[in-house]
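Missing here: one protein chain of the complex. Every other protein chain is in place.
Just so it is clear, A, B and C label the chains in written order, and each chain counts residues from 1 on its own.
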Amino acid sequence: MEVKVLTKHYDKPEYRSLEGYKKYGGYEVLKKALGMKPEEIVAQVKEAGLRGRGGAGFPTGVKWGFLPNNGEPRYLVCNADEGEPGTFKDRMMMEKAPHQLIEGMLISAYAIQSKKSYIYIRGEYMEPYRIVEKAIQEAYDAGFLGKNILGSGFDHDMDVYRGAGAYICGEETALLSSLEGKKGQPKLKPPFPAVEGYLRKPTIVNNVETLAAVVTIVKDGPKEYRKYGTEKSPGTKIFSVSGNVLKPGNYEVPLGYPLKDLIYNLCGGLKPGRQLKAVIPGGSSAPVLTAEEAERATLDYECLAEMKSMLGSGAVIVIDDSNCMVDLLKVIMHFYHHESCGQCTPCREGTGWLDKIVGSIYKGEGRLQDIQLVEQVSKHMMGRTICALSDAAAMPAISFVQKFRSEFEFYVREGRSKVKEVIANA
Amino acid sequence: MLKCKINGVEVEVKEGTTIIEAFKIAGQKIAHYCWHPGLSVAGVCRLCMVEIKGQPRLQIACNTPVQDGMEITNQSEQVKETVRWGLDFHLINHPLDCPICDQAGECGLQDQYMEFGLYTPEMAEPKVKKHKVVDLGSKIVLDTERCILCSRCVRFTAEVTKTYELGIFNRGDRSEIGTFENKPLENNYALNTVDICPVGALTSKDFRFRQRVWYLQERESICTGCSTGCNIKIYFNEEGLFRIRPVYNEKVNGYWMCDEGRNIYKFVNKENRLLKAKKGRKGEWLEMEGGAAAKDVAHHFKSLDKERIALVVTGQFSNEEYEALFQFYKKNVGNDFVYHWINNKESFEDFDGLLLRGDRNPNTKGLLQKLEDYRYEQTWAHLEENLKAGKIETLIVAGPENPLWFPDLKEKVQQWGIQLSHLIWLSSAKVQAVDEVECLTWQIPLKTFFEKDGTYVNYQGLEQKSHRIATIVPGALSLSEAAHLMAGEEYKVDMAPILKGPKKNYYVHRRGYL
Amino acid sequence: MSIVHKDTPSTKWYLPGILSGMGLTIKKLFYNLFHRKKMPTLNYPEEKYEYSPRFKGNHVLTVKKDGSLRCTACMLCATNCPADCITIVAAEHEDPTVEKYPIHYEIDILRCVFCGFCEEACPVDAIRMGPEWQTPGLADDNFHYDIQRLAYRPQLKGGILSRVDDEERHQFGL
Partner (left out) sequence: MFELSKEGVEFVKKEMQRYETKRSAIIPALYKVQEENGGWVSPECVTYLSQLMDLPEVWINEVLNFYTMFNKEPVGKYHVQVCCNVSCAMNGGRELADHLCKELNIKDGRHSEDGRYTLSRVECLGSCGTAPMMQVNDKYYENLTKESAVQILKELP
């Protein structure tokens, strides 16, 4: 069953406004947090074991702990540049509960003692941008932002920044580059953004869902939070289900929830007469799972890592047997080719190369060795670049080719898709 | 100091040294394109991968600082495989037009391919088409297909010159280096981008297509273009000099030099040189060898009135030459009519903030020191006065090597031609005005900095030695040789080897293989 | 070495030697008179021998479809030439797709050893060694063959087409 912790009041339209939000206990947690010591909040988040919901799954409390104590101004940046194909949870959160995000950011900012924060929203999200901008204005007017918030002596300013269409800006250092008004190209690590980030000052970048989850942790305490989820992946998470299911959408379930149940129970299963073929469990950059693996998988960081896939941003793309894997890989490769920032050579050239190889297979001009070449090129793109985009392109390529090799080989030999054949026969 | 082991070689490096620098210190080879010691770290070519003991993932050497006790290698199979693939990624969209590329022979891609590559390419898809032969102004031509986007040139214009002409536009494998709307890249340091470009994407218009680089020899020297005295490398062959590039010197020029300095080779080549000594006056010149002319001066010298002789010197010669010249003057003339010819009084103290100085003489400081040593304290006004009053009949002029930077040259020579009865003109440059003087004139060809040994003192007071490399004009003398011969002494003129014969493939000579 | 001539009847008497020699001559004469087609000699210079196309004779510079020189002035032939007989001066072409071309290409044919290295070094099939081999001339003739002679001499009938075509290569994205 769905467990609604974050999304509890999302079905109420008034939750979007400050008044409505306050009606359901909004900004009460902030009052509580401002009464605590910043270190206590960090400790609570650490104890709750909250892991980043943006894709990498890095423990949030640990990330906050990396901030150096050198007296430099600190920045908090909310990563709302949701670009991973299949993911649409942040958009919903910003549209339905902008104040939840602002409250989470305020608590986090207080915990890391930051005086200025930014919400970086992807350029295409015009509607959420307007909503968040309005919500911030409301919060300023109500005294939740600005100088001396709720009389605690804590000052904080918040601003929204709108991107302009680049998937790579979802990577934290690229996001910071973009925020500085540069091209959104990732920066070299080390130094990590917690040490040298926005304008070379210590900066924490967190996903929308992560920051919203901070509210529930501080509200109920880490023990209550740990009630859901598994030992290593505690809490609930919003999964964006899309693809060939009857009821696609966002579903909040505890981590460790079986993938099978998500697809068949919550999402209403597949279209009648269709068989499950594959599932991409964490956005297009996660390695694909076969139907058989999907039956076994549970939605937590560990299980999926064991299956050599990843939870990523929680975008579950369900693929039924009417889809040709060559076709889908071509779409995915085109996406990474289009979105590579062009900085590191293996990614810049590799994504283009993969796109061309898969494209030529799709056109029926492929050679048998091309299938192996896809694997080889992907292998040498992985872990060779500044950011993880080249891995993100390589992992689906490898997994598609390895897990559906016969389909690729058929395509190369016959110059047409096996799937359409099967469907026609049926 | 930190200790680390690089390919088994133990080295000690300073705190904060990156691994790639440690590789250079240890004298180990490492492939890299985007890293340049004079620029910030970009870490984008991903070729300088190394394996650090205890770390499963390969790291890039340019952004990883050395830690004590690190054991680093780039000889393992894993690294070699990675570099080979890294190179392949660089090459898949490279147009491979080496036959018409000026960089061929000194190209980073070619070098690394010989080192790590040597495979049959697997790329069977069409390459990305970009812009070729983009005109970036009067100095540089850009070829974006050849570009590997190492961003060295972009960082150069952003960090060194701070002129921000270049940028990388678009993204992915459509990225291109360029200037906005093809605006020219005209700053005075622009040609450094050509030097640091590891491939043939940026080529110099001046050097373009004139020689293949394997036909060129290279030797180090000192730039005589201004009082900074940048350390340079001269590229030349039997057909003459072709280009100049900077050589790293922390104290003087760092990694760079200005574009004006790169032109000084033109004043060494035969086209701009005084090839033969001449005696006579307008319309009636007698050509002779340099030594013979100097001896003729010596012969004639006895009949001149010593009190009516004066000496004009420019800051273009070496310390040794000034010494010999002043010795000669002291012994054979004895008066103190020695004048310092300053070419551009108004801009003499200028400085562009990087390297180029308004004082366009390599050795003004040395000359001033020598003048002081010999107590020659006359001012230029004094010379003008004496000339006007007719008190000076004979003028010995140690003229400029590079007449371009003496704008008042023509006017002065014309004036002297009227005022004097004898002119002894010592210079390496061909000067039209001297050929048209009316008084009895000896023109003695001098050697340029390329053909003689000498010490130059730059604006900081730093003494730098420049060595002779080869001879372009066989009959030319150095100023000291001329001084000795004019004094009537027997003196053996020494010469560097003359450049003649067909040009050779110097790569075979240098490396032992093609 | 010393040669000892021993007198034998056949050398002592010259007449048999002359007769046997004349016999051979007459035999050949008659044979040739009746088998004129099999005659091994040619009436040079009226008749000329055609060597195989692989013969390494005089150089030919090939041309592109539009008749301009194929040569890109990469100087690899000059670099590879063991006799140093090739001189090239390169220049920038007005057409940016061509970029570099030779304004001066000269082979000192008297220095050339006809080794064929230039042909092997050429990356674009711009220089070939053709089947022509007659290069007579007087002492004051010009043996420095220039572009006009190498590419457009009358025997070539307007030039030989190169196998490597830039446009085709660009079309396939190579």
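The definition used in the following text is that a residue touches a chain if its C-beta (ideal position, glycine included) is under 8 Å from a C-beta of that chain, and two chains touch if they have at least 3 such contacts.
Just so it is clear, the structure is predicted and the values come from calculations on it, not from any experiment.
Seen in the complete assembly, the chain not on display touches A, B.
Touching the missing chain, out of A:159, A:224 or A:365, is residue A:159. When the omitted chain is restored, the residue from A:244, A:360, A:399 or A:417 that touches it is A:244.
When the omitted chain is restored, the residue from A:180, A:220, A:261 or A:375 that touches it is A:180.
When the omitted chain is restored, the residue from A:64, A:154, A:335 or A:353 that touches it is A:335.
Residues of chain A in contact with the chain left out of this view: 82-88, 90-91, 122-127, 159, 161-167, 178-184, 198-199, 240-244, 248-250, 280, 284, 315, 317, 319, 323, 327-328, 331-332, 335, 338-339, 341.
Within chain B, the residues in touch with the undisplayed chain are 164-171, 179-181, 183.
In this section, only the chains that are shown with their structure count from here on.
In terms of which chains touch, the assembly is arranged as an unbranched chain of neighbours. Two chain pairs, A-B and B-C, are compared here, and A-B has more C-beta pairs in contact (counted per touch definition above).
Measuring from the averaged C-alpha position of chain A to that of chain C gives a distance of 72 Å. Chain B has its Cα centroid 55 Å from the Cα centroid of chain A. Chain C has its Cα centroid 46 Å from the Cα centroid of chain B. Shared interface positions of chain A, i.e. residues touching 2 or more other chains, are not present. Taken together, the chain B residues at the contact with chain C in this complex read 97-100, 104, 125-127, 129, 132-133, 208-210, 212, 214-215, 502, 505. Across the complex, chain A meets chain B through its residues 166, 183, 188, 190, 337-346, 348-353, 356-357, 359-360, 367, 369-370, 373, 380, 383-386.
On chain B, the positions that touch chain A within their shared complex are 41-47, 49, 57-58, 63, 81-82, 85-86, 89-90, 92-93, 122-126, 128, 148-149, 168, 170-175.
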